[in-house]
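Only one protein chain is missing from this complex, and each of the others stays in its spot.
Let's look at chain A:
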């Protein structure tokens, strides 16, 4: 009994000593790093793993972080309020009641649960539209990067031109075109224009050029693999970071698309979340309308959560994707 106590005491003492030693080591490292930064400040050459610190940049970054998080915090706080609290209490303080769960339930049950329908619509547009856009961008970008065919330069010029035309400018001509094809008010009016992503194509082109070595393709051809098989089994895995980047771009663009559905869709059962929420918001500015800002706020919060999750999960690919192709080997 007593020996056990002594043993555990000495074990604790040892643990303490180890912790102390570790703290001392950390302190030493910090001191050395500080000294290195100081030297770097003088010489002008910094170690990339120990960059110089800038108070100014830290403050600017902090301000930017607050600026970015502010709307999110506002949404979270106000999603907990009832409609009465929303219009009677301070915007950044909590209300008299905590109604978050009620609000969430009401969002999904209001107007016979149309919010759920809008959520599914948005998912459909994202899967079919953004998914299709990503696939087309991968295949097109890969073909442009790895094959030589007449008209490549022309395609390049067209893509660069297309990137510089804002999508909104095309929405009205697109509407007239789709009306002639009897496609307005159908999901196709949302999906087909979403399939085109000039920026994604350009990104995949540049990425394929860097990420897939020509030698590897030649080796595959020598071994007798068909072009399709080379693409699926050899190139595609190499392109993964680029694909995630392109997918994130197109997903965000489709998820947040507002103007296109605004003019294409008039049937509320085909609305995406953006248009549906806007319509709810407008109830407060309509004569004889029922103000439901609490549902608009809660709905908005629910709307951005999938995007936040997508970003958090795919973040690391996103970063490596952005950096890929930055250096030419």
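Note that a residue touches a chain if its C-beta (ideal position, glycine included) is under 8 Å from a C-beta of that chain, and two chains touch if they have at least 3 such contacts; residues count from 1.
We adopt the following convention: contacts and distances are computed from a predicted model.
Missing chain, UniProt protein name: "ABC transporter substrate-binding protein", from among "NAD(P) transhydrogenase subunit beta", "Hydrogenase maturation factor HypA", "Formate dehydrogenase iron-sulfur subunit" or "ABC transporter substrate-binding protein". Among A:110, A:175 or A:188, the one in contact with the hidden chain is A:175. Across A:77, A:239 or A:292, the residue that sits in touch with the chain not pictured is A:292. Remark: the omitted chain is touched by one listed residue; of A:76, A:225 or A:284 this is A:284. Against the chain not displayed here, chain A makes contact via residues 83-84, 86-88, 168, 172, 175-176, 179-180, 182, 184-185, 262-263, 266-268, 278-279, 282, 284-293.
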